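Just one protein chain is left out here, and the rest sit where they should.
And then chain A:
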Amino acid sequence: MHLAYPAVLSALLFCTGLYGVLARRNAILVLMSVELMLNAVNLNLVAFDVWLSKAARETLHSGQALTLFTITIAAAEIGIGLAIVLAVYRNRGTSDIDKLRDTAEGRAPDGPDGPDSTDRTALTAEETEKAEATA
């Protein structure tokens, strides 16, 4: 098999994931795009490992070992990422990453920070009462 086939497919998949990370607004869709990028890298690792394992006499199969490590780390990443997204959704009521701009620079210094934070504490207090009422 020509090595260009898996390499080109991996490059195109990576750029698809790159577009998704940059263009999506929902945090879970961004996580899906990150998974696409990781899978593109995995395909590259496997293809080059198969090529090198036949081209060289001694091989450590480092590509396949790294692919397994990447898959495991991706599973851990998706678990932690979803826990963070759910915590943010519970506190803010949204998983829209365009609205999570608390650490953004270049905004009005006395603008949304003060009333917004008090508003948010009021909101969480209200949610607390609601949780107590339902619990």
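Some points to look at:
We adopt the following convention: contacts are C-beta pairs under 8 Å (C-beta built on N, C-alpha and C of every residue); 3 or more make two chains touch, one makes a residue touch a chain; residues count from 1.
By our rule, contacts and distances are computed from a predicted model.
Matching "Chemotaxis protein CheA", "Biotin transport system permease protein", "CoA-binding protein" or "NADH-quinone oxidoreductase subunit J" against the UniProt entry of the left-out chain gives the name "NADH-quinone oxidoreductase subunit J".
Looking at chain A, the residues touching the absent chain are 1-9, 11-20, 22-26, 28-29, 31-33, 35-36, 39, 42-43, 46-47, 49-51, 53-56, 59-62, 64-65, 67-69, 71-80, 82-87, 89-91, 95-96, 98, 124, 127-128, 131-132, 134-135.
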